[in-house]
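Before I ask anything, let me first share the structure, which is written out below as structure tokens.
A protein chain is absent from this complex, but the other protein chains hold their places.
Lettered A and B in written order, each chain numbered from 1.
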Amino acid sequence: MTVGSTTFKQLHLQGVRREFDAFTALKGLDLTVERGEFIALLGPSGCGKTTALNCIAGLLPVSGGRIMLDDRRVDVLRPEERGFGMVFQNYALFPHMTVRKNIGFGLRMRGVPKPELEKRVDAALAAVRLESQAQKLPGQLSGGQQQRVAIARAIVVEPPLVLMDEPLSNLDAKLRLEMRQEIRRIHQSLGSTTIYVTHDQEEALSLADRIVVLRDGAIRQVGTPAELYALPAHLDVADFMGFRNRVDGELVGMEGENALLDIEGTVIRGRMRTAPAGGAAAGKAAVAAIRPDDLEPTGTADGIPVRVEAVEYRGRGFHGVGVTASGTELHFASPHPLERGAAIRLGADAGRVLVFGDAR
Amino acid sequence: MSAVMEGRADGPTLRQRLAARGIDGATLLVLPCVALILGLFIYPFLYGLMLSFEPKDGSLFGNYARFFSEPFLYGTIFKTLRLAFPVTLLNLLIAIPIAFRVRLLRRQRLLTTLLVLPITLGTVLVAEGMLFYFGPQGWFNRSLMAVGLLSTPVSVLNGYWGVFISLVLTGFPFTFLLTLSYVSGIDPSLENAAATLGAGPAARFREVFLPLLVPGLAITFCLSFVQAYSVLPSAVLVGDPANVTRVISIAAYQAAFEEYDYSMASAIAMIMGAVQLLVVVAVLGCRSLFYRGPAAGAKG
Partner (left out) sequence: MQKSVMSRLWIFAVWAMIGLFLINLMGLIASVLTSSVATRWLGTWLPAGFTTRWYFAAWDEFQLGDVLWVTFQAVGAVVVLSGLLGVPAAYALARREFPAKRFVMLLLLLPLLVPPITYGIPLATVLYKAGLGGTLTGVILANLVPTVPFVVLVMIPFIEQIDPRTEAAARVFGANIFQMFVHVLVPVLMPGVLAALLLVLVRTIGMFELTFLVSGPGSQTLVVALYYAVFASGVRAVQSIDAMAVIYMVTTLVWLIVALRFVNPTQIVGRGKRPAS
């Protein structure tokens, strides 16, 4: 009954929609996942990323659209017939079964003969390095160990697709880093295809081959971590990629690829990412997005004038907060300490400034 | 209340010593309540126990000897169990699937309220209603005859089945609510996890829900059993209190308020309590063979 086999080429989401009463959680998702890829679904809470994952798993019926594994339709199948592996946010380990039983559950449900079952469970235990904990109950394990059991339980059936729903969000920072490497290692050693839901951009950047940024139930951008990090295609995506400073300005003109933006009387250069409606004509409103690390005191008469509001020591350097004449807060980096109340000017490399013309 | 404490001549050291062991003004708030239970529950119980060893014939175990030698008396134990056991089991067996269905509903409130209704009716009113509804001219028989399922009215009243039905009606809500609270206490992601691992509905119930529910169901069984076991009004009103439904509480009541033999009545009450305790201990003993921990996904 199950789709079962790991041999598929592509997973297609075609206009997948999901509605809860009047609320539309997914507004027609289109995505193609290649076999062996590690895909991260990234977005703030409520963006529909978990809904999307549950639709793929079959835990939520889709309201419209199709989910295809090559040319086989899977959205009509019940979750137990899809044969995907899933790792849940709270792990959802069966509290009354030992680690070994938990991991063997999926194989038992598939009627795998006992000797083979034992062999594969042993292999999975070894893969997550839990051989010594096999006879314990989940309640006796630490968070990280439980996490590994959950992963082993999902991969032992050799599913064509592994779905992970914020699997690291319940762990502390140090463990999270360790498990991140573990997940990547397991993914590579098994050659499985993984769809990974997270709200943490660092996790997505470090794990995924491709990142899908979701917002309000729709895809904002799909790309490799490097593409997304350097050139977010949307202000929301930029927000997620650490562009903390957002400054309103007015377009003055273009200079090759760069846009010239007037911010409170100072003109700065930046890469035009999205043009305003009706073209990049002078006088149109636009927003510049700059990472705090890229914004530094110029020490010259160029740059946006600010009054220093606060300076914090950050080890490698200083992190400052400045306020412009109109009251906009700007976060910046400084190699040396600054006096509170000092008047300075801030500037950034044109390649590090993104200009969005279609800001809401 | 703390004013009383502070007014006492005890040195601060004693008070601090007591406080270190968890005893301070606030702890004393438990005393009136404990006194009430000691006075109105434990004392009467012990008093009854003593009284049961002072029968009219003067011998120590006279009441107990009499109880276990007269079929009219010891038979009541089996008559009670014959009602209480199947009723409790049936209630549990229908409560489980209904609780599983109700759990999935988004608007549980109205249905739950309707199912719980008999709790307010109480045994007396249900018995009274049954006399009408299940009577030979009642709507139950009329409807079944009208659709041709029956040719002559069935008589469920004044016998075993009358009491049985009455106990199901009055006992089900209680069993159902307890079962529902246990069923909804199970983390739904466990079911999702089982489903993604290939377990169909039946396997999910057998492998995941049932083992997690057993401890709770054992408690539900005990508490429901206590209710069915102490049946009095329905056994009298819709049963056959002289024969088939002469349950142990009737024997106790008659001894106390018809023969005015309080010693015998106490003895019967003690036997009743002992039998019930045996059942509870046996059921809870079986429970300890199963997993007993949080039924949610364990977190570290």
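As a working rule, contacts are C-beta pairs under 8 Å (C-beta built on N, C-alpha and C of every residue); 3 or more make two chains touch, one makes a residue touch a chain.
The shown structure was predicted, so the numbers you read here are calculated from the model rather than taken from an experiment.
Chemist: Which one, B:Asn63, B:Thr123 or B:Asn192, makes contact with the chain that was left out?
Modeler: In the complete complex, the chain left out is touched by residue B:Thr123.
Chemist: Using the definition of touch stated at the top, determine which of B:Tyr64, B:Phe174 or B:Phe209 touches the missing chain.
Modeler: Looking across B:Tyr64, B:Phe174 or B:Phe209, the contact with the absent chain belongs to B:Phe174.
Chemist: Of the residues B:Leu114, B:Leu149 or B:Leu278, which one touches the chain left out of the display?
Modeler: Of these options, the touching residue for the absent chain is B:Leu114.
Chemist: Pick from B:Leu83, B:Leu157, B:Ala193 or B:Val280: which residue touches the chain that isn't shown?
Modeler: Only one of B:Leu83, B:Leu157, B:Ala193 or B:Val280 touches the chain omitted from view, namely B:Val280.
Chemist: Which subunit B residues touch the hidden chain?
Modeler: Against the missing chain, subunit B presents residues 1-3, 21-30, 32-34, 36-38, 40-45, 47-49, 51, 94, 97-98, 100-101, 109, 111-133, 137-140, 142, 169, 172-174, 177-178, 180-182, 184, 201, 215-216, 219, 222-223, 226-227, 229-230, 232-233, 236-237, 249, 252-253, 256-257, 262, 265-266, 268-269, 272-273, 276, 280, 284, 292.
Everything that follows uses one rule, which is that only the chains that are shown with their structure count from here on.
Chemist: Let me have the rounded angstrom distance from the C-alpha centre of subunit A over to the C-alpha centre of subunit B, please.
Modeler: Those two chain centres are 53 Å apart.
Chemist: In the complex, go through subunit B and note every residue touching subunit A.
Modeler: 187, 189-190, 192-200, 203, 207-208, 211-212, 290-291, 293-300
Chemist: Going by the contact rule at the top, pick out the subunit A residues touching subunit B in the complex.
Modeler: Residues 2, 57-59, 78-80, 82-86, 88-96, 105-106, 109-110, 137-139, 141-146, 153-154, 157, 163, 170 of subunit A touch subunit B in their complex.
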